[in-house]
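See below for the structure under consideration.
Every protein chain except one is present and positioned as in the full complex.
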Amino acid sequence: MKSSVIVFPGSNCDRDIAVALKKLQFENQMVWHKDTSLPKSDLIVIPGGFSYGDYLRSGAIAGKSTIIDEVIKAAHAGCLILGICNGFQILTETGLLKGTLLRNKNLKFINNDVHIKVMNNDTKFSNKYKKDQILKINIAHNEGNYFTNIKHLEELEKENLIAFKYCDENGNSNEKSNPNGSLKNIAGIFNENKNILGMMPHPERMVDEMISNNDGVNLFSSLLN
Amino acid sequence: MKITTQIVEKHGLKIEEFENIKKLLKREPNLLELGIFSAMWNEHCSYKSSRKHLKKLPTEGKQVIQGPGENAGVIDIGDDDAIVFKIESHNHPSYIEPYQGAATGVGGILRDVFTMGARPIALLNSIHFGAPEHPKTKSLLNGVVSGIGGYGNCIGIPTVAGETKFNETYNENILVNAMAVGHAKKDRIFYSKAKGINKSVVYVGSKTGRDGIHGASMASAEFDENSDEKKPTVQVGDPFTEKLLMEACLELMKDNSIISIQDMGAAGLTSSSVEMASKGDLGIELELDKVPCREENMSPYEMMLSESQERMLIILEDEKEKDAKKIFDKWDLDFVVIGKTTNTKNLTLKFHKKIEGEIPIDALASKAPIYDRKWIRKKPSKAKINLKDLSNIKIEDALIKILSSPNHSNKNWITSQYDQMVMCDTIQRSGTDAAIVRIHGKDKAIAVSVDSSANYCKSHPITGGKQIVCENWRNLITVGAKPLAITNCLNFGNPENKEIMGEFAECLEGIKEACEFLNYPVVSGNVSFYNGTNNKNIFPTPVIGGVGLIKKISKPLSHHFYKDKSIVMLIGKTFGHIEQSVFLKENFSIDDGMPPEVNLHNEKNNGEILLKLINEGLILSSHDVSSGGLITALCEMAIGSENGAKIQKPKKLNNLYKYFFGEDQARYIIEIEAHDLPKVEKVLKDNNIYYENIGITQKEYFEIEGELKISNKDLFKINNEWYNSY
Partner (left out) sequence: MKFSVTVTLKKDVLDPQGKVVKNTLVNMGINNLKSIRQGKNFEIEIDEKDQLLAEKKIDEMCKKLLVNLIIEDYKISKIL
């Protein structure tokens, strides 16, 4: 399966996702934000980091890059798009995903291992997970507090477009287990066609037992399925 | 403009130094030249008070590729891999503007590492604040932690270890020391020595503004009531630009375009150009009207002294300009040829073709003053402790007091603000004896730790200096790493004060002795003097940053008890030295007396044998014993683990308090499988190592037989309370 990772000035997790993709058998290419065309890809990844320093608003400036137009075209044509952390923020700024990521409730940057629950395992991104499976995964962000309007929230719930919710180690999704105050403890969402996934936690950090665990592996295996 | 005495003093120079300048120039300097001397001759750049003593430190070894004298130190870790590292202070700016002071401190130390061709792979910090009750402490703590996180996280380098300490000695003078560690290929290290005549001198990075003009002088001046007026000199960091600069430089370093490269840190364009020329024994000519400026009408004086961040100076090979510029254009950074190397051995500054200043390079560098400041030795002191008083307190209460104190409380509140996982090579994170970072794509890793012992250094500087090197060494050994070399940040008060200078000289004597004995050389470092306000000086605080090598990685050896029903052993002899202990300070407010003796022979022997046992897979968990003594170290192994321990009272009972709270050195606690006991005991006996079997591990509880029993969960609560309520 062919993947492309878009690199913006300030992207930090591009090498990390590239290493994970290679490890999990993807044929990957790195794409510079100034490029005007995308290589043929089955999966496009917008990695985490601090594109443009998170200046103005996280993801706002990357959302206006040259290459984003190509990503939008590819998304409309059904290409799989994965936005991780800053990538999720960029996807909301481009409108490919609705809603926005606000400052964490406690106003501080949080780096921690948290638990998330797989809410919908009937998608190209999650079919190798069990429904309600609990994953231990690393988060690292200042603006991870997902927010959207009531109409969109209803759509997310009705159409089963919530991908992951923060929970405790027993699967209870509540305020206590929510690290950043996000609406309904949302950690990741799909678009209506379920070909675009935006998530705040970092799956690419969870494919190596030497540094963490293997809970992220099945996200990539699902895509290869 | 006539240079008056007042102008000289405002530049931080003494009258005798001004006379010296006149002698070297054979005339009076103009204002621009005076500014340049003031930058190069202040303490921060010239090391005039410290050089004489620093020369004594051991800086060589088989593992050393580059010792002090370059932007950072370089050590060999085998297979053509090298580690580049250094620690630096940013104390005075952080007191004035904590966020930006800390942020720019991180930025500066990162540049020192990647300017040598190394991709930074880890950040550490040692930060010291005044008493928690002091009105400024909370906001300073918040600002510094946010600043460190804000910069490190944005540039995408994990902040993996550190220490945070509180002591009233830092009330008006906080310390912010930042350490960076990078990975490079042995044969692709870049140095700052200029080579060749008529080579292009290229300026890259951010534009120059009026930031921090005279920051180098500020760092060398004590604060007084008017410190608030010094405000405008603090720079604002731009981690985004630094990320671009780092990627551009590392890209350019892939081929052979660079002859030499130096980052613009303290005293910006001045120090970088002078140091490059001085090392190469060349001259350098700059055309200042070419310098990219972000403010209008900047004068040559302002341009030379500006400390705007995120800038580098590069001396480029002939014909390489076009390709190099392409790289910097890609990353949207300024790239301008602003001068050339010459054979005049002068620093020649031109502005619109007119020479505005000309100074012989050696007058600024090699002929900068070196002072042999007077100093006196510290007399040993004795604490007045009535042993009977000690038994007025229950051991459990004394323990709780220590575990819940600001200095010993869990620092997760701080470390969770730092991204520790970015770059996906952090095998062991903070909250342990040492962090472990894998060398990317390889089977080996480095262990890193940063440590200080200001109380010991204050009470007996030589012992304190020795002790802190040993503690740092032990922290690496205990995670299974072979300690290779250190960087040191020497934070002291006013060197013109005989006692303070004595503290400096003696701490260095101790550091030298320990480093030599342990084959643990100093490859880089920084001196920060004048940490004092209104003649009140801080405790001497040398901070040691150590790097060790784990040749083949496996699951990290942590300090948490691994399972139940294993044997707990104490390596090293306990004499019960209670003076200068945390126990006395926290429970009785006694802080005089001598620190514990440091026996280098035992340190080396115990550590090397422990490393051998670790490498043979015989150790389940391991922890060094330091502040708080044996009982504190045991509890640290229980907190956060499912397993605690049941510890026996010592057989030769003199005083329980001394045994459990004494801070004797060269000790480690190890956990081993019961069936490995004979094997381990044989190794220890064969190597003449004193050890005791002190107990066994058990689920859930920490217990001293017949004395106390407390659950791990309760210990965790006690240890995590303070920060959350602060």
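Order of writing sets the labels: A and B. Residues in every chain begin at 1.
As a working rule, a contact is a pair of C-beta atoms (placed from the backbone, for glycine too) under 8 Å apart; a residue touches a chain by one contact, two chains touch by 3 or more.
Every value quoted in this text rests on a predicted model; they were computed, and no experiment measured them.
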What shown chains come into contact with the chain that's not displayed?
A, B
In the full complex, which of B:E17, B:E43, B:E70 or B:E97 touches the chain missing from this view?
B:E97
Touching residue (missing chain; options A:G53, A:G83 or A:G99):
A:G53
Of the residues B:N20, B:T241 or B:T697, I need the one that contacts the missing chain.
B:T241
Of the residues listed, B:D332, B:D389 or B:D443, which one is in contact with the missing chain?
B:D332
Of B:R51, B:R188, B:R294 or B:K551, the residue in touch with the unshown chain
B:R294
By the contact definition given up top, give the residues of subunit A that touch the hidden chain.
52-53, 55-56, 61, 64
Write the list of subunit B residues that the hidden chain touches.
96-97, 100, 206, 209-211, 231-232, 234-236, 238, 240-241, 294-295, 308-309, 332
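By our rule, only the chains that are shown with their structure count from here on.
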Here the gap between subunit A and subunit B, centre to centre from mean Cα coordinates and rounded to Å, is 36
Subunit B residues touching subunit A - in the complex, by the definition given at the top
146, 149-150, 153-156, 238-241, 243-244, 330-332, 415-427, 438, 553, 555
As the complex stands, subunit A meets subunit B at residues 9-10, 12-13, 15-16, 19-20, 34, 49-50, 52-55, 108-112, 138, 140, 142, 202, 204-205, 208, 210-212
